[in-house]
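Not every chain of the complex is shown here; the ones you see sit where they belong.
Chain lettering (A, B, C and D) follows the sequence in which the chains are written, and residue indices restart at 1 in each chain.
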Amino acid sequence: MTSGVADGRMPTMLRPLSHRGGSAASARRAQRARTVGSLLRSVASFVIYGVAFVLVLSKLGINIAPILASAGVVGVAVGFGAQNLIKDFLSGIFMMLEDQYGVGDVVDLGDATGTVEMVGLRITTVRDVNGTVWYVRNGTISAVGNSTQRFGVAVVDMPIGYTADVDQAAEIAGEAARQAVARAPLSDDVLGEVETLGAQDLTQTGITLRLTVKTKPGRQWAVRRALTADVKMALDTAGITATAAA
Amino acid sequence: MTSGVADGRMPTMLRPLSHRGGSAASARRAQRARTVGSLLRSVASFVIYGVAFVLVLSKLGINIAPILASAGVVGVAVGFGAQNLIKDFLSGIFMMLEDQYGVGDVVDLGDATGTVEMVGLRITTVRDVNGTVWYVRNGTISAVGNSTQRFGVAVVDMPIGYTADVDQAAEIAGEAARQAVARAPLSDDVLGEVETLGAQDLTQTGITLRLTVKTKPGRQWAVRRALTADVKMALDTAGITATAAA
Amino acid sequence: MTSGVADGRMPTMLRPLSHRGGSAASARRAQRARTVGSLLRSVASFVIYGVAFVLVLSKLGINIAPILASAGVVGVAVGFGAQNLIKDFLSGIFMMLEDQYGVGDVVDLGDATGTVEMVGLRITTVRDVNGTVWYVRNGTISAVGNSTQRFGVAVVDMPIGYTADVDQAAEIAGEAARQAVARAPLSDDVLGEVETLGAQDLTQTGITLRLTVKTKPGRQWAVRRALTADVKMALDTAGITATAAA
Amino acid sequence: MTSGVADGRMPTMLRPLSHRGGSAASARRAQRARTVGSLLRSVASFVIYGVAFVLVLSKLGINIAPILASAGVVGVAVGFGAQNLIKDFLSGIFMMLEDQYGVGDVVDLGDATGTVEMVGLRITTVRDVNGTVWYVRNGTISAVGNSTQRFGVAVVDMPIGYTADVDQAAEIAGEAARQAVARAPLSDDVLGEVETLGAQDLTQTGITLRLTVKTKPGRQWAVRRALTADVKMALDTAGITATAAA
C-alpha cells in the first residue's frame, strides 16, 4: 500500500515542482513558472521603487509620516495574511527536528490518513487508501498519529450473542488466536503473546470480546483481518454466533 | 465528467471576466465594470487627496498627529479586513509553486469536490458531480486531496452474511475480480494485481470483505463499480449473500 | 422558481432601500432614515469637534499624548469592530470582478441556497425554495456553488433490491432513460447522452444504480425528477424492485 | 402568532428600558439605573482624574512614558473587549440601512427564529413559536432569512409507497391541490398556480412527491398545512398510501 518515491527521499521544499514527467507536464511547469515569476517580479519592483521613492521624498524634507501610515495598512494586512505561512514552516521545522514521521510511515494527520510520500517544510504529502494524494499544510496538524513506530497492536473485537457464556467464548477465541499466530503467515508478523481481555462491551443486543496481540510495525491491520477470520470460524464451530438465537 | 476550457488553460487572475459569452453577458460585464470602476476611482481619489491634504496641513505647521490617529483607525480596519485577501493570494502562489493540482484533475478541497476548471491565484474553480461550479477561496483550503496523480486504488467493500465462510468467500471474490481485470474493458485501466485483504469489518449483522487493485489515475471509480457488479454476481452464484439467511 | 426584479438588475449598494412599496413602507423608510441619520450626525460632530478640541489644546502647548492614548483605545475597538465590514466589501468587490454569479443564478452560499435576487457589495440577496429571502454577508461566504453555468448534470440514483442482477437492471434503466430524453419534454433540456455508471453503492440492504445526463443550466432538477419516474416504471415493469423480496 | 408592540413601532436604542409596566418593574428599573449609573460615574471619574494627574506630572517635567505604557495595557484590554459592541452597532446600522426586516416580519436569525418584536441598533428582539422572547446581538447574525417579503412558497412533501405509480399519484395530488386553492379559505392566500414537481426523492422505503404554490407573505405555513390534509385525503381515496403495502 505504500509507495516510495524511491530515488529521492530527501525532503526539499522545491521537490513537488519536478515530480511529474512528460512534455505536457513540462509545458505546464513552464507556464506556471512564468505566472508566478512575473507576479513576484512585479511585487519586488513595487516594493523597491516604493522604498526608494519614500527615501527621496524624505531627503527633500517632506514629512513622510502620512505615507508610511498608508503603507502600514498594507503591511498589517500582509503581515497577518502571511502568519499562516510562517506557522506552516515553523511547524514543519519542529516536526522534522523531532522526527515525528518519515517517508513510508503510515500516519494520521487529522485532515488525511495514509502513507507519507514526502516530508516538506510547508506541506506533508500523504497517499490514502484510495490512492488519493493529500497535500496537508504542516501548520494545520495539531496531533500526529504514527502507526509504524517500533510495534503495532492488532485489536480484534468479536461480537457474540448475549446468551453466550463469556468465559467459554473468550477461551475458545483466545485458543484460536494463539494457534493462528503460531502458524506460518502470521508468526512472522507477531511480536508477542495473544492477550484475551474478555468482555469489552455488553449491551442489550450482544457482547463484544476483545483480543490483542503485538505485531511488527505496519502489520497490525493484516494480522487483525487474519485473526478475525480464524476466531470467527472457531466460534462458529463451537456454536457461538453473533446473534442471540444460536 | 471533466470538461476542459480547452482554448485557454492558462491560469490567470483575470480569467473569469471573459469566460461567458453572448451579448447579455457582455452587457452585464460592462455594467459590473462600471460599478467596480467607479468604486475604485472614488477610493483612490479619497486616499490621494487625503494624503495631500494632510501633507499641506503639516507644511502649515499644524500638528497632524490627531488626524493620523483617526486615519489609523480606518487603517487597522482595512488592514485586518484585507488579511483574508492576502491569505488567499499567498496560498494560491504556494499551491501553484508546489503544483498541487492542475486543470482537469479531480480534487477534494474540503468545501467542494470535483474536476478543476481553473487554477487562479485567489480562487480555484471546481465542477462537481452535479455540474455545479464551485468558486473556492484558496486561503480556506487546509488540505488538498488529488485523486489523479500517477495511480488510483479501486477499493471494493462487499457485504456478506455473518454465517458465510470468510476464507471461501474471499477466495471466490478474489477469483472473480482477477478474471474481471484480465478481460477487455478493465484490463486497460488496471495497473497491478488484485489484492484480497479479507474480512475488513465484522459486526453482529454481517461481514465486509475488501479487495483492492491499483488503477490508472481517474479510473478507480469505474473499476470499482465494474468489480462490484462482477464480484457480487460470483458470490450470488456461489450462494453467498449479503444477509445471514442464505 | 426564480423571480427577477426585472426592471432593475443593476447591482447597487443602495438598492434595498427602495424595493418595497406602499405608504407604510415609505413611512417606515422615513423613520429609519431619521434614526440612522441622527446617529451618523452625532458621531460625525463628535469626531470633528473632538479633533478640533485636541488641536487647540496642542496649540496651547499642552501635552496631548495622554488624550491621544485614550482616543486610541476607542480607535482600536472601532477598527477591530469594523474589520467585518471591510471584509464584506472586499469579498463583494472580488466576487463581482470574478463574475461568480449574477441575478437569476441558482447558487449555494453556505448559509443559504436559492435564486440570486440581488448582488450587492456588502450583501447578496437570495430567495430559497420556501420563498424566504436571505441576506448573506459577502464576507461569510467561503465557497460559492453556482448551478447555472454552461450546463448541469442530472444524477439519478435508483435503489434496487440486493438480489437483482446488476448488469440487467443497469441496461433496463439506461434504455428507459435514453428513450425518455429522446422524447419531447426532456429532449429540449438535455445536452448529451445518458451515461449508465452502474452499481454506485452496495450495502446489505440493496444496490444503488446511477445514471447521469448533461442538461441545460438550471434544468438538471426537472430532468432528474422526470427520469426518476420513468426509470422506476421501467424497472417495475421488469419486476426489479427496491426491496429484496421481488 | 405575531404580536405588535402596537403603540410604539419606532426602533430606538433605549426602548427596552420602558416596555414593562407595574410598580415592581419600576422599582427594579430604579435599582438597575442606580447600579449602572454608579458604575459609569466611577469609571468616568477614574478616567478624567487619571488623565489630569498625568498631565500635571508631565508639566512637572516627569517622564510619563512608563505610566502611559501601563495605561496602554488597560487600553488594549478595553479596546479588544469592546470590539464586540462596535461590531453589534455597525451590523445594526447596516441592517437598518438595507431594511432587512421590520417589526412583525417572521425572520430566521440563526440563534432564533420568530416574529420580530423590536429592531434595535445593538440587539434585535424576536418572539419564537413558544412565546419565548429572544434578544439577539446584531453582530452575531451572519445571514438573515426573512419569510415575509412580497410572497412565500408553500412546499408540500407527500410520502407515498414505493409500489405506487408516480405519474398517476402526482396527477391526483396536483388535482386535489388545485381544487383546494380554488376554494374559499385558501384562495385568498394563494398568489399563483399549483406546480406539481413530481418525485422529489426516491428511496428503498418510499417516494416523496412535491407540490409548490406561491402564497401571500406569511401565509405559506397555513397553506402548506391545509394542502397537506387535502392531498392526503385525495390519495387515501385513490388507494395510494404512505407505505408499500397498499
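Please note the rule applied: a contact is a pair of C-beta atoms (placed from the backbone, for glycine too) under 8 Å apart; a residue touches a chain by one contact, two chains touch by 3 or more.
Note that the coordinates shown come from a computational prediction; the quantities given were computed from them, not determined experimentally.
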Overall number of sequence copies in the complex as this file defines it, 4 displayed | 7
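Here is the rule we use: only the chains that are shown with their structure count from here on.
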Listed by label, which chains are in contact with chain B and with chain D?
-> C
Does the chain A and chain B pair touch with the same residues on each side or with different residues, judged by whether over half of the numbers are shared?
-> different
Between chain B and chain C, what's the gap in Å when you average each chain's C-alpha atoms?
-> 19
In whole angstrom, how far does the Cα centroid of chain A sit from the Cα centroid of chain D?
-> 42
Shared-contact residues (touching 2 or more other chains) in chain D = none
So that we know how the chains sit together, what is the shape of their touch graph: line, ring, star, complete or other?
-> line
Return all touching chain pairs.
-> A-B, B-C, C-D
Once bound in the complex, which stretches of chain B touch chain A?
-> 10-12, 47, 51, 54-55, 58-59, 64, 68, 71-72, 75-76, 78-80, 82-87, 89-91, 93-100, 102, 108, 121, 139, 142-147, 149-153, 155, 162-163, 165-167, 170, 197-200, 202-205, 207, 212, 214-215, 217, 220, 244
Inside the complex, what are the residues of chain A that reach chain B?
-> 1, 16-17, 20, 28-29, 31-32, 35-36, 39, 62-63, 65-67, 69-70, 72-78, 80-82, 84-85, 109, 111-112, 120, 122-123, 128-137, 140, 158-159, 205-206, 222, 225-226, 228-229, 232-233, 236, 241-243
